[in-house]
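Take this structure, written in structure tokens, and hold onto it; I'll ask about it next.
Selected chains only, in their assembly positions.
For reference, chains read A and B in written order, and residue numbers begin at 1 within each chain.
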Amino acid sequence: MFGNCMMNVREKTPLVHNITNYVTVNDVANILLACGASPIMSDEPEDVVDITSICGGLYINIGTLNKRSMEGMFLAGRKANELGHALLLDPVGAGASALRTNTSRRLMEELKFDVVRGNISEVKTLALGSGTTKGVDADAADAVTEESLDGAVTFAKEFAKKMECIAAITGAVDLVSDGDRCYAIRNGRPEMGHITGTGCQLSGMMTAFVTANPGNKLEAAAAAVCAMGLAGEIAYGRMQKGDGNSAYRSRIIDAIYNMDAYTLEKGAKYEVF
Amino acid sequence: MFGNCMMNVREKTPLVHNITNYVTVNDVANILLACGASPIMSDEPEDVVDITSICGGLYINIGTLNKRSMEGMFLAGRKANELGHALLLDPVGAGASALRTNTSRRLMEELKFDVVRGNISEVKTLALGSGTTKGVDADAADAVTEESLDGAVTFAKEFAKKMECIAAITGAVDLVSDGDRCYAIRNGRPEMGHITGTGCQLSGMMTAFVTANPGNKLEAAAAAVCAMGLAGEIAYGRMQKGDGNSAYRSRIIDAIYNMDAYTLEKGAKYEVF
């Protein structure tokens, strides 16, 4: 199943429009190419409607948002909704500033997202209207662990049901739910948190997976999470003496580039609740 | 000849002003340093005239253009023309949106470019006023291949003559023409398309080559194309098991860093029409 989702990306090479932060944008572009998709970036309000029209999916990430790019997000998002394109939100730092919290809530209200992908603190902020996000990382008190898993699964399902979207909440255990079912995924390595942008990259890649699998969005989103985590495991196995987070960053993208359906299928570690 | 063009860059270390997209800007800076040039980035209208004045060349790339940077492009471009600096346009995504198409056409009308470097779809858009650009990649129907080479050479020459600039059209076969002569270059690897920004990087490096070889711009532009393609070949030869597009990206810049005049001279594969 997950292998098929990846194959569909490689076969359809979906064009994905990214309105994302300038910190990790290059890695987002390269991981989209690595998984077989084609990236295009544009955030100018006068440009975004045309650009999103030629794409199949739109990825909105609010890291380093500004007044201009915010306007671009709403314009592009409305067009994407109108055209029935896949639409994903990564609410980077929601809870860390009023602007980020309010913007992500407004985006959720005015647009219909297929997927919201964030850490638990960011998603709780969207659910509850407040959060304890510390910067761009999840608060330790919020972290999804084996101990807190049951409650977190319930939260993910309720959030997805209420918001009518797929919730992808990543952490030590990753949760992907459409309200009815919830994948709990145990791929990945803690060292992935020592690289900037693994979350942003995952969201970009997930947009491509959902775009290429319109009839199977929940599985596509979960497949992207497994692929990213598995890439983190494979890349970790390729680390050499002296390598650090920069080499690791590069090796993760390379692991996606070389991943085939069989490897993903075999390496995916998940259960369904 | 091509070797000399590269040596001139390494000896003169031209300072190049870049107004370019935020996706691949870091790679553009690093490849400029790799080839022996010195990069500076600035797109704020109040800053660009001063910055371009201390440089020898200006590289304008319209990827992720916005209202502010567009104003910067025109201001810097006029100053560069006034000072007789080398000026290059990379019309990223011309044909993919009205803003990109119109902006690149306006830039061509109001400024005098030494070189326009793009894929065939982008350059056709500039020539014909419309195009079938799919995102930032050339449309397959437009691709320059061995079969379509004759027609493409004629198109490149006519475009260069009409626009009074050097046309550098890159694809499976790369064409570089000043209207009279046309280099057809067969360096490079298809895998270079799996990295974001190899085109942007080439345009940046080409600006340095043209800046450092003012009496020999056609050869300088062609030399940059050969150098980039050859770097792609050398880097491919250094790929290890498990490497992907991220490692390849890094190895290409490294190959430029280590390339000497003799290697370029010997490795360049081209014919002149």
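Throughout what follows, a residue touches a chain if its C-beta (ideal position, glycine included) is under 8 Å from a C-beta of that chain, and two chains touch if they have at least 3 such contacts.
Just so it is clear, the model here is predicted, and its values are computed rather than measured.
For this complex of identical protein chains, the structure file gives a whole-complex count of 3 copies, while the figure shows 2.
Keep in mind that, in the parts below, only the chains that are shown with their structure count from here on.
For this pair, subunit A with subunit B, the centres built from the Cα atoms lie 33 Å apart. Residues of subunit A touching subunit B in their complex: 15, 22, 25-26, 29-30, 33-34, 38-44, 46-47, 50-51, 54-55, 68, 234, 238, 249-251, 253-258. In the complex of the two chains, the subunit B residues touching subunit A come out as 21-24, 26-27, 63-67, 93, 96-100, 134-137, 194-197, 242-247, 249-250.
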